[in-house]
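Below: one structure, written as structure tokens.
Omission of a single protein chain aside, the complex is shown with its protein chains in their original locations.
Entry: chain A
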Amino acid sequence: MLDSSLRSNRLPAAPGVGYKPQHYDQILDHAHPVGWLEIHAENYMGDGGRPLAQLRHLSEKFPISVHGVGLSIGGEGPLYTDHLARLKHLVGWLNPASFSEHLAWSTHDSHFLNDLLPLPYTDETLERICAHIDQVQETVGRQMLLENPSSYLAFEESTWSEPDFLREIARRTGCGLLLDVNNVFVSATNLDFSPQSYIDAYPLDNVHEIHLGGHDEDEDDHGRPLLIDSHGREVVDPVWTLLDYVLDRSGPKPVLIEWDTDVPDWSVLRAEADRAQAALDRIPA
């Protein structure tokens, strides 16, 4: 369980964007860019060069969220201590406003699969994930946020609902939560549940950051819609509506636009951030 003095999330309740190096100049030239930036931790684990120089410069002007995609918190095996050490080094050097990771696994048997892979929600996985989060928070020396996944399938063996599972993880470890509203919409469509009921069951008090992103549409073997979390286009209208539903209940939160593939011009990304600002503006502070 996390020492409460290590809870130090300092992201403003404003729109942020996932940082892409091709936007570096526009972000710095823009008079009113965005409230904060998020980076993928693993892209900044080299020894030097342009990525770290840009990050150092940006961190002097913006609150930065460090978002890990490679720790494999849900992995069956032990966490990779060399990767954990790299994370500790990055977070120690940058002193970011927030640090988050995923409810997922990505490494197995020393193979890193470069995707966020799904977990069954059982007592056994709960124990393992909590132990890993304890280890991460102790090593890195601060609270982490845990993000809900996009689901394409369910595990027969699961005995917990996802909101209950996340609530219990947060209770046991003291970690915060990162609520990806697009992921809720994607999972709800793919697994045929109501996204509003998911939000109603979700521990919104533990949420310190919200993610929004675009998804692709496909079909499963039975012609049912199969949404795929691609981060390659605009956020769709029903996800914006779901964001309003969340913010009405949670109050203002930091809201991030994620756009990782087919990265658009800065103006397009900026327009999405403006839309997030409008969603924040319509709720009472």
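By definition in this document, a residue touches a chain if its C-beta (ideal position, glycine included) is under 8 Å from a C-beta of that chain, and two chains touch if they have at least 3 such contacts; residues count from 1.
The rule is short, and it goes like this: contacts and distances are computed from a predicted model.
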Missing subunit (named according to UniProt) among the choices "ABC-2 type transport system permease protein", "Sarcosine oxidase subunit delta", "4-azaleucine resistance transporter AzlC" or "Putative DNA-binding domain-containing protein": "Putative DNA-binding domain-containing protein"
Selected from A:9, A:65 or A:107 as touching the chain missing from the view: A:107
Residue, one of A:13, A:69 or A:257, that touches the chain absent here: A:69
Interface residues of chain A (partner: the chain not displayed): 42-43, 45-53, 69-72, 75-76, 83, 86, 105-115, 117-118, 120, 122, 152-157, 190-193, 218-222, 224, 226, 228
